[in-house]
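What you see is the complex with one protein chain gone and the rest in place.
On to subunit A.
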Amino acid sequence: MIHTRNLPFVTTLGIFVIAYALCVLQFPNMLSMRVIGNLLTDNAFLGIAAVGMTFVILSGGIDLSIGSVIAFTSVFVAVLVGSLGVHPLIAFAAVLVISTLFGSLMGAMIRYLGIPPFVVTLAGMFLARGAAYLISTESVPISHEMIDTIQGFYFRFPGGGRLTMLAMLMLLVFVVGAFVAARTRFGANVYAIGGSEQSAELMGVPVGSTTVGIYALSGFLSGLAGIAYTLYTSSGYSLATVGVELDAIAAVVIGGTLLTGGVGLVAGTFIGILIQGLIQTYIVFDGTLSSWWTKIVIGILLFVFIVLQRGIIWYSNRRLAESRLKEI
């Protein structure tokens, strides 16, 4: 018997496996290590950002600044490394500090000023995008030995595919993220706040520091996603990754995390990312479909999952009511 809480995750996994099987039936070439390698590499930056988003949504919040922070990071790194000749490692460290501080500041405003996360992170979104424009409006190329080395480093799968550094970084972030969510005090606090902030506070959960921590983590991972994006395109561009936060939210929800918070798995987000990537790959293989089908299918999936989540909440409430009735 599957626990009802895990039902969305199992459904997502099922959909992914069935959808992949159907794709392979139509295009046998899609069952290749190359396609799997591509799925991981091409969605690396989105995946990394989505892990941060998972924590935010688990706590019942939202972070709309992700796409802009990625763009800011990429431009910032590109200008530091490409134009000013700073060593990439220093640029990476600097940008991670900035994005983490940026996230914690947003978290502090949400917690201590009592402003809804939606509003604070919306402001953050404009701020980061504006800052990116301020640095450079043109796409800035980077060429540095170290970046070329990172880009050129990969393990070759049998059959031509490749497991790139970016793919490995994303997998690592998912593994660490899943561990933090499931096995640490911080993770437990996030779930508790998402379930009910008031009860969490009464139970003695440090709501303040956890909230700041959640947005700091999301900021840090957005910065890391920005670095991944910079490595992915070896350039920085202030117009890049518009709306990536929405893709990340979609991946989290499709992955079975409740938008109201408290329930969900980091692993589900991973499958959510893969489903999005799979749809895009299918459309490229088909070659005649409008690429906007990606959005349409994601929209349909989101609807399905929101309805499914509602159903689960309704079902568990009823069971709870029934068991209470029995007690009486």
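Keep in mind that, in the parts below, a contact is a pair of C-beta atoms (placed from the backbone, for glycine too) under 8 Å apart; a residue touches a chain by one contact, two chains touch by 3 or more; residues count from 1.
We take it that contacts and distances are computed from a predicted model.
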item	value
Protein name as given in UniProt for the chain not displayed, "Polar amino acid transport system permease protein", "Sarcosine oxidase subunit beta", "ABC transporter periplasmic-binding protein YtfQ" or "Hydrogenase maturation factor"	"ABC transporter periplasmic-binding protein YtfQ"
Residue among A:Asn38, A:Ser99, A:Asn189 or A:Thr269 touching the omitted chain	A:Asn38
Option touching the unshown chain, where A:Gln26, A:Thr149 or A:Thr184 are the choices	A:Gln26
Residue of A:Thr137, A:Gln198 or A:Thr260 touching the missing chain in the full complex	A:Thr137
Contact set of subunit A toward the excluded chain (per top definition)	11, 14-15, 18-19, 22-23, 26-27, 29-30, 32, 34-35, 38, 41-42, 45, 137-141, 151-152, 160, 229, 232-235, 237-242, 277, 279-293, 296-297, 300-301, 304, 307-308
